[in-house]
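Notes follow the structure.
Left out: one protein chain. Kept in place: all the others.
As written, the chains take the letters A and B, and residue 1 is the first residue of each chain.
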Amino acid sequence: MASTAEGAQDGVRRRDWIHIAAISTAGVGGASVLFPLVSQMAPTKDVLAASTTDVDVSSIEPGQSIKATFRDQPLFVKRLTPEEIAEAQADDSADMRDPETLLDRLGEGNADVLVTLGVCTHLGCVPLGAGEGEDKGEFDGYFCPCHGSHYDIAGRIRKGPAPTNLAVPEFEFASETVIRVG
Amino acid sequence: MSFAWANQYEPKNDFTKWIDEKLPLPRLVYSAIGAGYPVPRNLNYMWNFGVLAGFFLVFQIITGVVLAMHYAANTEVAFGQIEHIMRDVNYGWLMKYGHANGASFFFMVIYLHIFRGFFYSSYKAPREMIWLLGVVIFLLMMATAFMGYVLPWGQMSFWGAKVITGLFGAIPFIGEPLQVWLVGGYAPNDSTLNRFFSLHFLLPFVILGVVILHIWALHIPGSSNPSGVEVKKESDTVPFHPYYTAKDGWFLGLILTFFAAIVFFGPNLLGHPDNWVEANPLSTPALIVPEWYFYPFYAILRAFTGDLTIPFTGIVLIEAKLLGVIAMFASILVWFFLPWLDKSPVRSGSYRPLFRVFFWIFVVCMAGLFYLGGAKPEEPFIVLSQIFTAYYFLHFLVILPIVSQIEIPKPMPFSITEAVLGKDDDAGSPPTPPAAGKHDSDAPDGALQPAE
Partner (left out) sequence: MTIRLGGIIFGLGLTAVLLLWSLLPGALNFAFPEKPDYYAFQEENISPEGGFSFEGPMGNWDTQQLQRGYQVYKEVCSACHSLQYVAFRNLEDLGYSEAEVRAEAASWMVPGIDGKDGSAIERPGIPTDYFPAPYANDVEARAFNNNAIPPDLSLITKARKDGVHYVYSLMQGYNEPDPEDVAKSPEFETPPGLYFNEYFYNINIAMPPQLLPDIVTYADGTEATTEQMSADVTAFLTWAGEPSLIQRKQTGFFVIAFLLFATGLGFLSYKSVWAGMKPKKK
């Protein structure tokens, strides 16, 4: 009686095309339902919109750092003193895991404002050194207490497990006093 | 499955053989909803709604889990979180509207499933347990839907929660403390919202569990069918797969098309505008109504407007509020007794001329209650809901038992095969009809019924 279920031994019979078509169409439908289900987990529109941050740097004195928030993560903005610039430039040719010059990190048209993410490239802790009186590590920059990564004045990794320098996000001067990060 | 001719699962290769030895899950599925489940060959489209209900349960669980990823059960932010879902979450509007209207379609399908049961007496022996579990599922669904409606924390959410939890306040002595305990305060608040969210997440999985029991219980006697005659032989059945998977499949597509039309082009048609206003404990909406699928029971609740007193003495026996609550719960609990209230040995309404008339009157009564539950609590709607409520109970408690006693059923086919093909070669010696009107057998079997 189950005439359609039987007879499969002669392979795909001609009248089976309609079943195959129906099942594969249903499969396409089921698969496309996955698209919204997956994409709903991606960042929401308000999170994406907050992915640029304006920071007023006019009030940062040389030698001082501020912590801002960028994409829900800490952002270190530091105005370097001439001495610090000299020291960092002197190290430009030192042996480093992730060689970069200070100028590379400052970007064009930017004399002294160093912008880095305050996220250790090892496992994501916030390094010390941006706040007043915090441990700056062996290279006078930043020190991550979680696993002992030492960064220098320009935020370059010099010692410890972190693989790369503190990330420099894309940014530009929106005006004389405001940088737009992201 | 009990039929001797059911196809047996045969693992095709070494891997499936290995699986079948260690965990015969494919075998279970094969025998439950595959080619190994023989189903009466004469099922009509009213038998599609069980599978559809299962689909909507799964759909609700998936969209619900997704929505829970973006929701926050806190009265300060809950309403705003819904807007966050609607505006900022990728396809959040689709999830929200899908879930809200999915609940409506779930209930629509369930009501049709239940009314199929009413007409074809799916509750009769040997299927009482399937029916009882079904009523449990329906009660759990109502609880889940009610708590889900509170979560957006709109005006209807808040006032619905307040009114429904207020029902428990009607219970004598323990009512008020019970109500305060249920909501965790004097009016719905943060605690209420949190516990409702927790339970709204939990209960669907409880429902899923009871659904599995429901299907298990179904597979013991096998599916009922429109003729009401039990399966006798192999020619009465076809394997569930591919016959009914194909039928359920295309019908699911049809229902989904209607569902999509609502979700994409009229997502608020079945909702209430007041729920787009944030909950305000200081101001009641002009008309508090639940979601449409609660209307009949809400109408029964509101039908009781006066205390039950001993005439001419003024002694109050039961307060109106409590009466309404009792009646509302009783209106569903009465379904539990249905297998014992309707003892007619004939299952299918097709062969019960008198029952059929009352069945359609009852459908009209339910339709009336659906309308009245959403109407304003003013005349003539109040008196109408009282009359319809009275008829509702009359139908189950009086009409059905009496009809099942006095009715003379129409002649029934010998077998499903005969019902389908118009003849059955095995039907050589029709059983001798017992005396009409006297059916003392406790296990009705349509095949033994008189052929007058």
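Here, contacts are C-beta pairs under 8 Å (C-beta built on N, C-alpha and C of every residue); 3 or more make two chains touch, one makes a residue touch a chain.
The shown structure was predicted, so the numbers you read here are calculated from the model rather than taken from an experiment.
> Considering the whole complex, which of A:50, A:96 or A:146 touches the chain not shown?
Answer from the full complex: A:50 touches the omitted chain.
> Could you list which residues of chain B touch the chain missing from the display?
Residues of chain B in touch with the missing chain: 41-42, 80, 83, 86-87, 93-94, 97, 238, 242-243, 246-247, 249-250, 252-254, 256-257, 260-261, 263-265, 267-268, 273-274, 276-277, 286, 303, 305-306, 308, 337, 340-341, 343, 379-380, 382-383, 386-387, 389-391, 393-394, 396-398, 401-402, 419-422.
> In the full complex, which residues of chain A touch the absent chain?
Residue positions of chain A that touch the missing chain: 1, 3-4, 15, 18-19, 21-23, 25-26, 29, 32, 45-46, 49-50, 54, 56, 59.
Please note the rule applied: only the chains that are shown with their structure count from here on.
> Roughly how many whole angstrom separate the Cα centroids of chain A and chain B?
Here the centre of chain B sits 51 Å away from the centre of chain A.
> Mind pulling up the chain A residues that touch chain B in the complex?
Those in contact with chain B are residues 1-2, 4-5, 19, 22, 26, 36-37, 39-42, 44-47.
> Mind pulling up the chain B residues that touch chain A in the complex?
7, 35, 62, 66, 69-70, 84, 87-92, 94-95, 234-235, 238-239, 241-243, 246, 249-250, 253
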